[in-house]
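One protein chain omitted, others in place.
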Amino acid sequence: MERAGIPTAVITNLVSIAEQVGAPRIVRGGGIPYPAGDPELKPDAERAWRRRLVQRALDVVATPVERPTVFEVPTTNKPEATEAARA
Amino acid sequence: MPDLERFVHHVDAVEIGETTRYRRQRLVVGRDDVTDAFADPALATVRPHAASPGDRVRIVKPLDVVEPRSRGPEGGTFPGWLVPVNRPRGGRTHVLRGAAVLAAGFLPRNQEGLVDMSGPAAELSPFARTHNVVVEFDPASGASWADVDAAVRRGLLRLAVHLANAAAGAPADAVEQVVGPHPAGEPTGGLPRVGVITNLQTQGAFKDVFVYGRSMAGSLPTLIDPAEVEDGAVVSGQYGHPALRNPTYLHQNHPVIAALAARDGTDLRFGGLVLCPEPVDQASKELVSEHAAWLCRAAGMDAVIVTKEGAGNADNDLALKADALEAAGVPVVALYAEMSGPDGTGPPLVAGPRKGSLVSTGNYDQRVALPAVERALGGARLGIADAPAEAAVEVPVAAILSALSPIGAGRFSCADIEPADRREGAA
Partner (left out) sequence: MRVVHYLNQFYAGLGGEEAASLEPRVVAGPVGPGRLLDQLLGELSGGAHRIAATVVCGDDHAAATAGVTERLLELVREQGAELLLAGPAFGSGRYGLACARLAAAGTAAGLPSIAAMHPDNPGLGEAGRAPVVAAGASAREMRPTVARLAAAAVRLAAGEELTGSDGRVSRTVRLGRIVERTGAERAVALVLRRFAGETDVTEIPLGGFDAVDPAAPVDTPAGALVALLTEGALVPAGNPDRLESARATRWLRYDVAGLDTLAGGEWESVDGGFATTAANADPNRLVPLDAARALEREGYLGRLHGEVLVTVGNGTTVATARRFGIEWGARLRKAQVQAAILTAT
């Protein structure tokens, strides 16, 4: 995909595999069986987290990278991390 | 630690009959004894069948495989399942070598596999070389699949002990000492202390492996007494990728421990066994891999052989451990199946380690043509080939039970066909 000139954010939990296969833009997702979810969260919190995840992925395709790069999404249970990321 | 001795009773033939007995290497399995072993509200009926090497029989939808073992009347086999863990250790365990009990039939998430008892696929599965008691089952109406799975597993374990009990009074064909690990600090006479990490698949219901009766999911890796694993401390409820499965039988007869024990005191010293879960998220994979590497070093291992269960995502568990140990200066050998496509021309690995030595357990996608068989057990159809279960079919090696044995039981292996390629040369 990236070779075809389409910046692509890969959302996956297995970031080291994504790095090894050379995917340039990697966003760390939820779990292996649910890259864009987290069944342990309450439905509202999960939807909010997924929204931040997709927002992050959109930011990532608008971000230049030179090599496989892993982008993190702040987790919901650490509000201070969220604040830090915004700051 | 008290020593464990194997009292080996060879099995050359198995048949289904009226009462269970073992005589002169012939095992008769009593039909009612099978029914008793599998008595459970979740099961309506069970049907035992015999399948021996060379028979024109195909076993479809195989589930777990267990070697008949028993500690005799006092019990002690399958701690956490059939007996408490705090039982007397050591002593003798009766082994029906050459026999196996095996369940076959539908369970959800059982990735469909097969065992051919003759023909080209028979070379590939370790369970085409055992005299098998194959148990088909019908769930009770209204029983949950989880209960059916648990009932089948308990039934297999009970039957395995029951069959081995039949040989407890017979003279042993051989007596073997189980080789224990040489702990850190104990002099090795200059020989390297070589240990094993065995990763256990832990992906939830129908994809879980149990240690002392509990899923290893969520656990940290642990050192464990290999004699306990001989005694059935590790039981598989894992029905993913058939060729990349490690049924209970292969934990009872851990191939890497056997290979290390065979050279213990001559080239090396057996350094111990670490069991490790294969978590489903990267952070946990990193955590257990770091901790497993630390355990190996704490146990004084100078080199480690790492085994896995499952496909691509389990490769990551191997790579993380190899990288962690090699970075600490501990040589690692990891067992990988290759995924270079049916014609073998693609890249062999998705996620290999940065450093380490790899053993090839064969090509996942290579095709095998199977001739038609006379009789099929476990089901009427082979879904992966969309054909009657007895039909001549072509399947990938991936479908043949334990054919790419990631715990090292198999003799299947890939090499480059280019003759002068010096990269190859381990064989």
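We call the chains A and B, going by the order they appear; numbering starts again at 1 in every chain.
We adopt the following convention: a residue touches a chain if its C-beta (ideal position, glycine included) is under 8 Å from a C-beta of that chain, and two chains touch if they have at least 3 such contacts.
As the structure is a computational prediction, the values presented were derived from the model and not from experiment.
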Chains in view that touch the one left out, judged over the entire complex: A, B
Per the touch definition above, residue among B:G30, B:G155, B:G378 or B:G410 touching the missing chain: B:G410
Among B:G98, B:P139, B:G240 or B:P277, residue touching the chain not depicted: B:G240
Residue, one of B:V28, B:V135, B:M216 or B:V280, that touches the chain absent here: B:V280
From B:G312, B:P371 or B:P388, residue that would touch the chain that is not displayed: B:G312
In chain A, positions touching the absent partner: 1-14, 18, 20-25, 29-39, 47, 50-51, 53-55, 57-59, 61-67
Absent-chain interface as seen on chain B, which is shown: 109, 111, 123-124, 192, 194, 203-205, 207, 240-241, 255-256, 258-260, 263, 267-268, 280, 302-303, 305, 311-313, 331, 333, 335-336, 338-341, 343-366, 396-398, 405, 407-418, 420-427
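Just so it is clear, only the chains that are shown with their structure count from here on.
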Contacting residues of chain A [partner chain B, same complex]: 13-17, 20-21, 28, 30-33
Parts of chain B lying in touch with chain A, wherever the complex brings them together: 280-282, 312-313, 315-316, 319-320, 350-352
